[in-house]
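What follows is a set of notes on a single structure, which appears directly below.
What you see is the complex with one protein chain gone and the rest in place.
Chain lettering (A and B) follows the sequence in which the chains are written, and residue indices restart at 1 in each chain.
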Amino acid sequence: MTHRALFLLPLALCLAGCQRETQVEKANREGIMLIGNSSEPKALDLHLVTGVIESKLIGAMFEGLVADDPEKDDGLPPGAAVSWEHNDTLTGWTFHLQPDGRWSDGAPVTAHDFVFSYHRMLHPDLAAPYVEMVYPLKNAEDYNKNRRGKILLTAGAVPNTSWDDMKDVGFGPDAKVDLAPLGESPKWPDLTDDAQRKLFVTAKGLDALPAEALEWILADPAGRYSWPVGTFMAKAKALLTTMAGKASDDLFELAGVGATAVDDYTLQLELREPVPYLPSLVRHYTWFPVPRHVVLKHGKISDRFTPWSLYPNIVGNGPFKLKTWLFHDVIEVDRNPHYWNAANVGLNGIRFLPIENPYTETRAFLSGQLHTTYQLPSDLIKEVRETTPEYLRQEPYVGTTFIRINTTRPVLSDTRVRQALALAIDRQQLCDYIMEGYTPATSLTPKMGSYEPDKVLSFDPEKARALLAEAGYPDGSGFPRFSLLISKPAARASAEAIQAMWKQNLNVLIDIQNKDWGSYISAQQSLDFDMASAGWIGDYLDPTTFLTMWTEGNGNNNTGWHSDRYEELLSGAALEADPAKRLESLRQAERLMMDEYPILPMSWYSRNYLLRPEVKGWHPLLLDNHPYSAIRLEP
Amino acid sequence: MSTPVPVEKGSSLWRDAALRLRKNHAAMPSLVIVALIMLACLVLPSIPGLLADPNVQDLPNKNMSPGSGHWFGTDHLGRDILSRVLFGGRISIAVGLITTFVSVTIGVCWGALAGYIGGRTDALMMRIVDILYALPFLIVVILLGKTIEPFTGKLTEWTVDLFAGSGSTTAKVNDTRTWVEPITTLVPLFIAIGTLSWLTVSRIVRAQVQSVSRMDFVEAARSLGLGHLRILTRHILPNSIGPIIVYTALTIPGVMLFEAVLSFLGLGVKPPNSSWGILIEEGSNRMLSNPWLLLFPSVFFSLTLFSLNFLGDGLRDALDPKSSKD
Partner (left out) sequence: MFRTLISRFLQGLLVLFVLFTVTFFLIKALPYGPFQTEKAIPDHIREKIESYYGLNESIGTQYTRQLGNLLKGDPGVSLRLEGRPVIEIISQAFPNSLQLGIVAMAVAIVIGIPLGVLAAWKKNSSLDYASMAIAMIGICIPSFVIGPLLAENFGRRLEWLPVMGWSPLSPASWVLPAITLGLGTAAYLSRLTRAGMLETLSQDFVRTARAKGVGSMSILTRHCLRGGLIPAVAYIGPAFASIISGSVVIESIFVVPGLGLHFIKAIEVGDAPVILGIVMLYGTLIIIANFATDLLGLWLNPRLRSSN
């Protein structure tokens, strides 16, 4: 071993030392961009992922109806669609597809691919985690939630019976019925007597029953299922017969989901409510097409995981196609010659490097191994600014850091207490000294387009102390010892600063509770925490991306706070076709929520990262979705 | 340095050892350094007005170079590094000594028994060690944290009551709490590290005991009809003491750094309090722009460990039953 090592070392040193050209220089020559992409993607099947990491990769290999503009946030250049128009109520949209749009295997991209894609995304059995993004499509939610009875009745598939006749019937599961006596995950064929069967059907509800169960009820509808008073048994029988007959059918067509292919190159989208920002929304990957012919070659439409999205099977309609995929090592894409705008694509390929450690990533960049980094740790900003300022980028980004408060905890349920905590934080100091480049938040939603929320938050220790005293804790005395939950090491500094500010301004002592990532998430989702430091990144440029999550029962709310008035304002805005009035409703809703302080916004994100000057066509963008087709390397 | 070797009080062996230790060129200075550092960490922070409050922040004056106001400079939140190093030292030294003691004690007993008894018992005991080696430690720590955490609050209250006495003034209770709490919150950590880091010790001790117990003088002791316990404690362990002491001294830095890792999982010291491990971890991220953030805690940490190791070597020499013949 000794001999081998001695022999290899000088060789190794020479190999590296004699090679004058850095990786970036070599890549410049080859027209390949080297991008730090933080982490390994969960998958490349755009129906199965929810993350930002994945969006970068999907953005290189797929393209939505509308593309991203390299320079302007509100620019809407044509993507898979050449042009589009909408009706007066903003609920009907027609997209005209590129006549020479091609998948990377040469097959044409048609409107049927889009319809197939929305069909697959919404298919109840696929269970796409980010499906709510396409709920604006008409009837999409009913289809995805598998409301079979409603779909059949509304479509007129049940003879002589309408939805109005039956809408009070128990189609959904009855949470009050305990299924425990039937054992663990009971199946219909395993049930032995009618008492068990009755319990089963009552608990599951009609929508979830297999054909045999529906037929069993049909034999004695009145005795075997509880119908609302006044239900005609004839209609009930008709309903049961139809449901049983179609129990294993895919109801996509019957549901009338608002996506239709008028012809191969015309896609018609019907929405359940006016969505003035639809062109911006369809730039999100949940609205991208998947190749029908490839997906179906590797499995059924509803198969959750098939090899279609792996190398070498994956086929996209974007400017690049997958070339290599090694876990935690590299994902490489190269030119898609069939891309409709291939002539104007400036890069020959991109290498995405999943570098988890931001310090390593920065070091790699500074030694010429990357064209751009995913992030720049705030500890290093000062050094980079002094030594190589030409690389430093600090750009606004639609995201907010905030402290989530569990409003179901005693004391924290008092709005005055929450407001006092909010007012005692000096956000300017946090942004100046800890979260460098970030802007102090004055509300939840950062300014986007013509939307600007009221400035609610400020630093006012006097008022904070007064409010705390009013709530019964003058000078913090008797205030319970709450804890602030954090997870990532990077969150520690700001948590310690906030802890010190509360101590100094309110004389209140808060513990900092550090937890591993999984426990941190689950503690919030089960409301088993006092306060937690958190963040949210917008998916598209509309305030709803920040506001809809604070409704009752939303999985991302996790504060225990909700308000009927707030939800009224949101649904009012959703039905409003006039963009200005709509934003005004949203502004009021945000004001209402902020005045009750279920969360304490801290700062608005800044994208701090490094970029080499030879990368052209890369401009600051609020959503940080840089269209790779527009990028050129000009050393 | 605590070693699990029983030594009879007032025996000349013990006095000889002390004498030999005193003549050791490396061990004596080491002893002095360790004593000085411990004394500094223990005493200096208790003198009122001498040091800055380790948790008081001064954001505009963050990352200041060492100077007259702050001898060791300030950290990323403008806190005085000198006092953070000394306060952190208390925690690190406590963690290092207590958890090492726990883990070495378990490891020595386990390894010595397995090595001495041998046969099936040995196989069983060593297979248990194999299993524990391969268990996903991180999951164990997460679960341990979740299980024990609710009890640390109670433990704190109970300990505070014990020291302050029930019915004492709020001020006194708060006073007691300030020093009791940092220690009681560490109990889960002591348990986690102590119970999971004895595996390698046990394997080393077992190997050593196996080797020693086949030596002629042990055979002789056996033929004299000495009891097993006596042979083990009086003859075998003292002759295996070298590697035990060395490994003990090696375990201390490991657990001190490990404390920092566990702190990010919620088991170690709670912010804003600190420890050498956390200071080194925080400093390592800023070592290019502000090297002193890493330098000062590292110097204290390394000096302590260098000294403990040389002290360990000296102690080994001094306790070596055969070294008197040298």
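Criterion: contacts are C-beta pairs under 8 Å (C-beta built on N, C-alpha and C of every residue); 3 or more make two chains touch, one makes a residue touch a chain.
Fair warning: this is a prediction, and the values are worked out from it, not measured in the lab.
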Residue of A:K237, A:R304 or A:R416 in touch with the missing chain, whole complex considered: A:R304
Candidates A:P77, A:P99 or A:P129 - the one touching the absent chain: A:P129
Footprint left on subunit A by the chain that the document does not show: 1-2, 5, 8-9, 11-13, 15-17, 40, 42-43, 48, 50-51, 124-125, 127-132, 145, 184-185, 304-305, 326-329, 353, 355-357, 359-360, 363-364, 366-367, 369, 516-519, 521-523, 525, 554-556, 558
Contact set of subunit B toward the excluded chain (per top definition): 24-26, 118, 123, 126-127, 129-131, 133-136, 138-140, 142-143, 146, 199-200, 203-204, 206-208, 210-211, 214-215, 239-240, 242-243, 245-247, 249-250, 253-254, 257, 280-281, 284, 287-288, 294, 298, 301-302, 305-306, 309-310, 313, 316-317, 320, 322-323, 325-326
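The rule is simple: only the chains that are shown with their structure count from here on.
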Centre-to-centre distance between subunit B and subunit A (centres being mean Cα positions), rounded to whole Å: 46
In the complex, subunit A residues that touch subunit B: 359, 377, 379-380, 382-383, 429, 432-434, 489, 492-493, 495-497, 499-500, 511-516, 518-519
Contacting residues of subunit B [partner subunit A, same complex]: 55-57, 59-60, 62, 76-78, 138, 142, 145-146, 263-266, 270-272, 281, 285-286, 288-289
